[in-house]
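Structure first, commentary second.
The other protein chains are all here in position, but one chain of the complex has been omitted.
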Amino acid sequence: MNTWRYFLCLIGLTIFLIPQAGFTQTEPPVSENTEACLACHAVLHPGIVSEWKKSRHGRILPSEALKKDKLERRISNEKVPDLLLKTVVGCAECHTMNSEKHKDTFEHNGFNVHIIVTPSDCSTCHPVEVQQYGKNLMSHAYGNLVNNPVYRSLADEVNGMKSFEAMKITFKPPDVETNLDSCLYCHGSEVKVKGKKSRKTSMGEMEFPVLSGWPNQGVGRLNPDASKGACTACHTRHQFSIEMARKPYTCSECHKGPDVPAYSVYEVSKHGNIYNALGKEWSFNSVPWAIGKDLTAPTCATCHVSLTVNQESGEVIAERTHQMNDRLAWRLMGLIYAHAHPKSPDTTIMKNKSGLPLPTELTGEPVPQLLIDSKEQSRRNATLQKICFSCHSDQWVKAQFTRFENTLKTTNESTLTATKILLSAWEKGAAKGLAQKDSIFNEAIEKKWVEQWLFYANSTRFASAMMGADYGVFANGRWYLSKNIQEMIDWLEFKLQKLPETKK
Amino acid sequence: MNTWRYFLCLIGLTIFLIPQAGFTQTEPPVSENTEACLACHAVLHPGIVSEWKKSRHGRILPSEALKKDKLERRISNEKVPDLLLKTVVGCAECHTMNSEKHKDTFEHNGFNVHIIVTPSDCSTCHPVEVQQYGKNLMSHAYGNLVNNPVYRSLADEVNGMKSFEAMKITFKPPDVETNLDSCLYCHGSEVKVKGKKSRKTSMGEMEFPVLSGWPNQGVGRLNPDASKGACTACHTRHQFSIEMARKPYTCSECHKGPDVPAYSVYEVSKHGNIYNALGKEWSFNSVPWAIGKDLTAPTCATCHVSLTVNQESGEVIAERTHQMNDRLAWRLMGLIYAHAHPKSPDTTIMKNKSGLPLPTELTGEPVPQLLIDSKEQSRRNATLQKICFSCHSDQWVKAQFTRFENTLKTTNESTLTATKILLSAWEKGAAKGLAQKDSIFNEAIEKKWVEQWLFYANSTRFASAMMGADYGVFANGRWYLSKNIQEMIDWLEFKLQKLPETKK
Partner (left out) sequence: MNTWRYFLCLIGLTIFLIPQAGFTQTEPPVSENTEACLACHAVLHPGIVSEWKKSRHGRILPSEALKKDKLERRISNEKVPDLLLKTVVGCAECHTMNSEKHKDTFEHNGFNVHIIVTPSDCSTCHPVEVQQYGKNLMSHAYGNLVNNPVYRSLADEVNGMKSFEAMKITFKPPDVETNLDSCLYCHGSEVKVKGKKSRKTSMGEMEFPVLSGWPNQGVGRLNPDASKGACTACHTRHQFSIEMARKPYTCSECHKGPDVPAYSVYEVSKHGNIYNALGKEWSFNSVPWAIGKDLTAPTCATCHVSLTVNQESGEVIAERTHQMNDRLAWRLMGLIYAHAHPKSPDTTIMKNKSGLPLPTELTGEPVPQLLIDSKEQSRRNATLQKICFSCHSDQWVKAQFTRFENTLKTTNESTLTATKILLSAWEKGAAKGLAQKDSIFNEAIEKKWVEQWLFYANSTRFASAMMGADYGVFANGRWYLSKNIQEMIDWLEFKLQKLPETKK
């Protein structure tokens, strides 16, 4: 063998390996203000400081980041304030950004620091993402739940306390902490500043703002600077790793349970299988994300968010979007019937013919003026399908979408059947509903009705959309759609038999 | 230290690392036909082309593969057609193989291409596996479901539509797309050519066959060349990675739900724990699979499929089999009672004394002539146990199998109890059953009966077989076996009370 050839290889190998071994890297410049933070917090909070040091924020200068080609850029602003250009993005850069707009700002060792970094702060460098996210249903997740009387009533029924005395149930609405521990964990809380309080710290007596609704990272959090959302819901502090946001575990934090089982379905899908078995060899940090080179099967982010390109042609397959519904024609989940996506991310403006704040009638007919039309649906489907075409034929993809839309139809029918049983129960006096101004979620048959759409129809649809049939049959799908109808009828029969005034 | 020693080490290290860095690899020869495919499809479908390039099919010449020692060979044919020897196995090699037998063949830029590569095509190089798989229940999964009136009736009850009017349920059998989206996703579809259709493509107007029952990768798919099964169910296109087939996620696509919770049990078993924690250091690509060197705990494939050898002695521990039941004495799942494995993979030939197409009576007695005898059971147990003995003592293994067989007995008893309650409900007129020629799956008590065996008894058995007790007690096992019996009786009591003609 040729010794010189090996020697040359060694040199090449070394050049290749050195940067990864950290030989020649010099520490990037950190601002004086951030140095001041780190002086104490590196010891106080070694976990998050270490994460930050590994992050791009902690290693790349914005001035360098701005030089990247358009497709490779992670900063969506054309310009970044001069002050931020020449040092990495550290503690002080974010936690003193726009401090005058933050009610949670406090004086801290000579700095005006705020506790909660918000989408408004992030938009200094990432305005396009923040603006897109504002059109996403998620950014309105707090208000869409709390300010819609129907959902609010469902949440209260889930979280409230029931007492039992003398064969009677008394209901007490949930306390604030229970709501924070439950629905609002994902939907987001309203964070308010309740005053200030002094406390002894290892650095002496210090004063801090007192927050309510805190801690919380929910997607629709109402922040003390009046902005909505929490980028950290997916871009977890303080590594803000794109790898993490692109892996399905991030989505699973809020999308695994029987009501929104996206991750549970993904796990048993072919796509999930490929990811689980071979994803360890993919690149999760590349921007743009080259299909073929960086990944060979989608994660949640691939289909719903990421900027993807064709590894061969370099052509853009899908533009990055943080308005996830930009690629979604249908709203599958959280509502009684699947329907075309709402036009507005603020769904509290909904009103159907019966005056309920819902996008469909109780019997399923959509409220057309509130929802996107079929042309917009086609556009969204086309955007999404372009990603599918990276691996699948036209016929494959179209047949899959036809099958999926058939499943929307049949699961809506199945929900309608359950609704008719419920309406019958109300009408015959077996349960108290809208006409009696009673909660429509508190009686056993009403809870079964909720499970019909919130659990089983939703799950069947997700299983269809993402091709994870195992979840959509016996795990949480069609088996229960069928069984639940039977049990609703039985309940109604047992109950009616009890009511002397009822004639069958 | 000795500089020369280090220098030598460097040389060695380089030799070791070079192939992995890709320095000296030359591209393997690709056939002209496949080059023609790639000319367009590399850009059209970068995801699957990239997978193929990583695959052994895309990197190894069959002529080289045939030179391997017997145990290392992945091609089971003694010879391979000359035409295939000197180029890698690319698009054209598989998609134009036996095109005359394929109803889905179409003229495509001068080639006779078929869409679906089938086990018959794969058998060109892998005949032993295909032949074994033909004796596997899985290859008959379509017919065993669709052509058995009992199962078909269960599937219809799960997938069909129910309407409610005037306190009455009307039933409508499921549509084709629903079946494809549900049971047939795993069981496999019947793929038929429905004609041809032209469509505009980026390469101009082209004509393609129109398929029904497509897309589908189910294990028992009926293919347009009259073959059965889909190798791609486990050997996912187009990487056909043995690593992936050996990892448990592949099996979990169809074996996770409460009816067949093999993966759910594995996850909480000691074996699953070892795999999850330490499997990242194992070799999933070695053939044969050396216990000790390549892996130290089993995945699904280790026990049920793979060729394993003893790392110390080189001795074969288990021969590769694609007839999974070759190592299985009992059939645990999918049936009312656990029983000795059926002799034939085509279970539509079953008939019990009451004329039902089942391997046992409704009360549990097996139909002996249809099932393997205890001698064959012992042989299969011995095959499986040889794998266990790689880590466990004789006493350990035997005691585990005794415990497992006791669990088969008790879960069968528990199912019998549920069956007797159901028979009583039929007899007393609380539900309509066989005698009334009504579906035995549509009433609430019948659904509870199904859950007794299909969910809870199955799960308890799997948890026992694979030592994942956490799943077999409160997750989906004995707790429900006990609770369900109580609820069946309560239902019967409530119902009987309602029926004036019933005397208790």
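Letters are used for the chains, namely A and B, taken in the order the chains are written, and counting of residues starts over at 1 for each.
As a convention for this text, a contact is a pair of C-beta atoms (placed from the backbone, for glycine too) under 8 Å apart; a residue touches a chain by one contact, two chains touch by 3 or more.
If you're wondering where the values come from, they're calculated on a predicted model, not measured in any experiment.
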item: Per the touch definition above, residue among B:Thr170, B:Ser378, B:Asn406 or B:Gln436 touching the missing chain; value: B:Asn406
item: Contact residue for the chain not shown (choose from A:Ser153, A:Ser252, A:Thr348 or A:Thr363); value: A:Ser252
item: On chain A, residues whose C-beta touches the chain left out of the figure; value: 10-11, 14-15, 17-18, 21, 23, 42-51, 54, 115, 157-165, 167, 169, 175, 177-178, 180-183, 185-186, 199, 201, 208, 210-211, 214-215, 217, 236, 239, 241, 243-244, 247, 249-250, 252-259, 280, 442-444, 447, 454-455, 491, 494-495, 498
item: Sites on chain B contacted by the missing partner chain, in the whole complex; value: 3, 6, 9-10, 12-13, 16, 267-270, 272-274, 276-278, 280, 290-293, 296-297, 310-313, 389-396, 399-400, 402-404, 406-407, 410, 413-414, 417, 420-421, 424, 463-464, 467-475, 477-479, 482-483, 485-487, 489-490, 492-494, 497, 504
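The rule is simple: only the chains that are shown with their structure count from here on.
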item: Whole-Å gap separating chain A and chain B, where each centre is the average of the chain's CA atoms; value: 33
